[in-house]
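One protein chain omitted, others in place.
Moving on to chain A:
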Amino acid sequence: MAAPIDIRRFTGFRALTILCLVVLYAPLVIVAIYSFNDSTSITRWGGLSFKWYFDVFSGPEAPKFRAAAINSFTIALGAATCATTIATAAAVAMHRTGRFRGKTASLALINLPLMVPEIVTAVASLIFFISIGFKTGVMTIFIAHLVFCIPFAYLPISARMQSIPDSYEQAAMDLYATPWEAFRLVLLPLMVPGILSGFLLAFIISLDDFLITNFVKGAGIETLPTAIFGSVKQGVKPNIMAISTLLLGVSVVLVTLSWFVGRAGQSKR
């Protein structure tokens, strides 16, 4: 043998990885670039300008976008907060209470929103709300979001709890802390990175949802994705690219934050 074979290397795998990243990022980068286009035509480049961003905030469609943004962020905040609380309780039950009846079924239930196809959840929720006479609107969007946010909040919290030994709480209880005090003063602070990470992911997932929202929203109620979808049906306009870029920025910032919070929690151990 001339040179030793590197058993980890396959020719072309690096190129395919780069291709993978190009496919994932090219559309987003291009739309972000074109959102700064001065020209009214979406095809020709007419120089750098922020005019479509001004258009989003003060143009003719600004009130529509503002109302949609307020709905989106309020629903995401509420749904993520509730989902994170529920998921935290579930993670404690899963990792700290030993065996109990229905534990395996509970885990399956937590993951159920990930298994049922989105379109099925959308149809089922619409039928449910209409049948029980619940008027569709912001409230129905909130409830539907809360449900599918639970597994996304649960996963980071549960992953975090797996790496927290119960010796700290044992020590607290040896020193006469009640179980509630041991939880509140010892376990909960240790769980914070997981909880934050879960909250941010749930928030993004709620902010992003189009399909389920489109089914359970009432007439005249819009969130950012449904408003964007409505506009896109008539063709991609530059102001849609600007608002998309803004929303894209929010998602990237939040997921980056979630990642660093999660990592900070890990390295502290």
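The working rule: contacts are C-beta pairs under 8 Å (C-beta built on N, C-alpha and C of every residue); 3 or more make two chains touch, one makes a residue touch a chain; residues count from 1.
By definition in this document, contacts and distances are computed from a predicted model.
One chain of this complex is left out of the view, and of "NADH-quinone oxidoreductase subunit M", "Spermidine/putrescine transport system permease protein", "Glutamyl-tRNA(Gln) amidotransferase subunit A" or "Quinol oxidase polypeptide I", the protein name its UniProt record gives is "Spermidine/putrescine transport system permease protein". Checked against the hidden chain, the listed residues A:68, A:146, A:196 or A:261 yield one contact partner: A:146. Residues 5, 7-10, 12-14, 16-17, 19-21, 23-28, 30-31, 34, 42-43, 85-86, 89-90, 92-104, 106-107, 109-121, 123-128, 130-131, 143-144, 146-147, 150-151, 154-155, 158-159, 161-162, 166, 169-170, 173, 179, 182-183, 201, 204, 207-208, 210-211, 214-215, 225, 228-229, 232, 236, 240-241, 244, 247-248, 251-252, 254-256, 259, 263 of chain A touch the missing chain (whole complex, contact as defined above).
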